[in-house]
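Of the protein chains in this complex, all but one are displayed in their positions.
When the chains are written out, they are named A and B in that same order, and each has its own residue count from 1.
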Amino acid sequence: MSAPALTQRDLLELKRTWDTPRGFWGWVSSVDHKVVAIRYVVTAFVFFLLAGALALLMRIQLAGPENHFLSPDLYNQFFTTHGTTMMFLFAVPVMEAVGLYMVPLLIGTRNVAFPRLNNFGYWVYLMGGVLMFAGLFSNTGPDTGWFSYVPLAGPEFSPGKRVDVWAQMITFTEIAALVSAVEIIATVFKQRAPGMTFRRLPLFVWAMVITSFMVIFAMPVVATASQMLAMDRLIDTQFFNPAEGGSAILWQHLFWFFGHPEVYIIFIPALGMISAILPAMVRRPVFGHRALVISMIAVGFLSFALWAHHMFATGLPEGANMLFALTSGAIAVPTGIQIFCWIATIWSGRPRFQVPFLYVLAFFFLFIIGGMTGLLLAAVPVDLQVTDTYFLPAHIHYVLIGGAVFPLLGAITFWFPKATGRLLDERLGRWSFWLLFIGVNLTFFPMHVSALLGMPRRVYTYLPGLGWTLPNALSTLGSMVIAVALLVLLVNVARSLAAGQVAGDDPWHADSLEWTIPSPAPSYNYAVIPVVEGIAPAWERSESSPYVTGLSTTVREVLLTSVEDVEPESRHEQPGPTIWPFVAAMATTGLIYGLIFTVWAVPIGAVFVTIGLIGWAWPRRGHSPDEFAEHVAAITVEGA
Amino acid sequence: MIRRLGEVAFAVLAAACGGAPQSPLNPAGAEAREVLTLGAIYTALAVLTYVLVNTVLVLGLRRRRRTVLPEVPEVAPAEEDERRLGRKVRNAAIVTALILAVYVGATWAVEAHVTSSPSTRPITIQVTGRQWWWEMRYQDSVPSQTFITANELHVPVGRPVVMLLQSEDVIHSFWVPALNGKKDLVPGKTNRVVFTPREAGTFRGQCAEFCGFQHAHMAFDVVVESQDAYDAWVAAQRTPAPPPDDSLAARGQQVFLSKACPTCHAIQGARAFGSRGPDLTHVASRQSLAAGTLPNTRGHLAGWIVDPGRQKPGTRMPPNPMSGEELEALLAYLEGLK
Partner (left out) sequence: MSSRFPRRAGFAALALLALVACEREQRELRTPPSGAATVPTIRVGGIVPGPAGALPDSIPTGPAAEDRTSPYEENAYAISEGKRLYSWMNCIGCHGEGGGAIGPALMDQTWIYGGSPANIYATIVEGRPNGMPSFGGRLTDDDVWKLVAYVRSMSAQPSKAARPGRNDDMQTKKSEQRELRKATNESASPDGTRPQ
């Protein structure tokens, strides 16, 4: 889509205004949401590969009975770090990151609502991950499981600083997730292109908004719980000490109240990604837009009512067990509705079997297995036989890999051209897809078998003669296949970045707004803000479609629109690149790292954080009320 | 009818599993059988659903492959087609909700049944979990009739058993797949699990909640036997250890009492009252050592005593180096503790 009202000179000016400055400090201080999001994605995948390497080592240990490849101490650190990294440092951040990249593009705006906060969030996330792995590499890796049950993780049974490293790492990732959530909600509510009502909002954006509300309700709970644990360990509080009125079960309630929505925080963006990919791949809009939105909202709400299904074995009152069995079963209905809508879309569309579509199809073949085992786990008496066995890793990996990672890889393949200007190689893509599909099934299906033969989870070894050796050996083999698949994927990405096929604006002939701008997306996203008239703007727009004029090319401005009618409301000046979010993030890092060792870190660290925040918030020249009125008057909608 | 189908199903499965001692697919108790029936039905339903949904998907994929494929997308699909599709999706959703309602109802029914209090007078056993072994305390209305054993349970066929579950340190989980689902041992509270064995045999239980370094090696044996055999076992367990019958065993008792052993272990009838480790009064009658980790043979016992950290690194039992003569005597003594 060209920018009819802007000259070549205007475009150059716009580029100069919005580009990230060159050099190291320019890169550190960038407030371009795309730069920050790519950083997030790359970092998240580094953590993914590190956690995957740990998993490979664990599978080698479990390949045969009574192996001595890993000591119990090392194994405990590895499985804890694997789970914690995957959940906190990969899955949630990568979904947030794809959201931070795509949401402004999908709704027709130039940046997220709070550019400096976005930058801050990334550095906090990175330092949390650094803490985790610095811990692991210095023998201080947490070793009590990714959900760190007390009293095992408490002061008496976990000496040293390992669990404190875990508890404070949570703080970092929680801050970063809340930052992303706030960004997305504010951006989507106030910065949509005119005409993009909620009924026309792309499903991926809906998914990210719902996820963001869930983050706001769930993350503070785990942050509070982890600080309670840290306090029990550091300053003798009694939250989880039954002998002094505390409760070991309290930890589980607090953790799982966060922990269950957490997996849906990972899952719902993936549902949005499927809906984003399908229209281009089957040549029709997704069937049942409204049903899908309502289902996603229902899943979001219901996910907060399921948490005690992780605690069926702890001896809750039977009434509680029954209630949570009901809600856990109920969530299958909105999930099922979404699956039916997608199948209806595919049924009535004309599919093209390109790599993103393959990843979407794999969702149906993998996630549904996980969904079915999930229903088995919702049935309390059956759960009591299979929970805390290898049935659980089997279930979670089918739902997380099938339900989140596969759609994610499809989305990355789909949006790679928009971010880089080049397409991923289709042939290598097919190879990595099939290797991954086979590897995942070979690794995780046999776990159902060893579970039904009685193998508990989180065991560093097992005795021979129980029938567990063969399933474990198969799983280990499968994990090697997964490793090869990921290697092929990495090679694909590297080669395509260097010399991949040039993509052009719209290689997939897709329906959403981001395909109307050049690839790679320019720093300012949209040279002119489009006016949206339907649910598939890229398919519906033409040369004579309306657009907005009046935004400055020399000042960073975004258009704010009203929430309900999406009429232009005002122009909002955004800050440019600045080092202060980085400074504040480093000060925050120092505070939280110090909190592992002493509570004095709080008052001392607060001083530095305050300095960082003062620098951040230092007032800049703003507009007078007359200038402001003039600005609002200058916005026009052309061609409507 | 359903019950018969279920019975056939798990008979087949049990045969397929070759009598696995630690498998929920090989139930020996009333509760485990009910749960397996329910689980088998649910699994069949799950497989059916998976096949159905994915068949529809595959059919949908094949449907319009042969039509000419222009690049122009169908921006506004025909309303009548959309309505028809809508009806199909709605019907599928309604069917899903109905099936789930029945599913949850059946879950409630079975759960209520397997957790109901036993009708006949049960045997009550208090289990205390510690890192990384199990203390079993058989209760009795007459206090002098209670006795303590470790890492092995005996129960008679046909009589309900109530396990009272407590923990001395961290959260453990008591799980005998052949008999019933698991229940956690949570410090600060007493949980309860009930099972009713229906078949004789030897089964295995294992801790099912991560509890530290040797969670992997925290198992126990469950022997389900006839009422007579059970009564004989109980009578034997209630008797304290007799004095050693030969000089080697007497020397062994001397070794036991002079080393660190009584600090943690108890032997009723000898002057050993430790309570930090398993009660050893009838250790020779047990099937395994070290919480189900090692077979109870002379060689394994010797290795365990001298260097427990070799089998269970991180164990609380310290190494006990001693001369060959002392070890021989000690083994002779311990082997007499039937």
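Following the convention adopted for this analysis, contacts are C-beta pairs under 8 Å (C-beta built on N, C-alpha and C of every residue); 3 or more make two chains touch, one makes a residue touch a chain.
Since we're looking at a predicted model, the values are computed, not measured.
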{"item": "Candidate in contact with the missing chain, chosen from A:82, A:192, A:233 or A:556", "value": "A:233"}
{"item": "Full-complex contact with the absent chain, from B:213, B:230 or B:256", "value": "B:213"}
{"item": "Absent-chain interface as seen on subunit A, which is shown", "value": "23-24, 27, 71-73, 130, 134-135, 137-140, 151, 154-157, 159-162, 232-236, 238, 240-244, 597-598"}
{"item": "Positions on subunit B contacted by the hidden chain, ascending", "value": "169, 187, 213, 258-260, 263-264, 276, 306-307, 309-310, 313-314, 316, 318-321"}
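As a working rule, only the chains that are shown with their structure count from here on.
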{"item": "Whole-Å separation of chain centres (CA-atom averages), subunit A against subunit B", "value": "37"}
{"item": "In the complex, subunit A residues that touch subunit B", "value": "71-73, 76, 144-145, 149, 151-152, 156-157, 242-243, 247-249, 279, 283-285, 287-288, 291, 313-315, 318, 321-322, 325-326, 329-330, 332-333, 336-337, 339-341, 343-344, 346-352, 361, 364-365, 368-369, 372-373, 375-376, 378-389, 452-454, 456-463, 466-467, 509, 511, 534, 536, 539-540"}
{"item": "Interface residues, subunit B side, partner subunit A - complex", "value": "17-18, 20-25, 31-32, 34-36, 38-39, 42-43, 46-47, 49-50, 53-54, 56-57, 59-61, 63-65, 67, 69, 71-75, 77, 81-82, 85-86, 88-89, 92-93, 96-97, 100, 103-104, 106-108, 110-112, 114-115, 165, 169-171, 173, 175, 177, 180-184, 186-189, 191-192, 204, 206-216, 293, 313-314"}
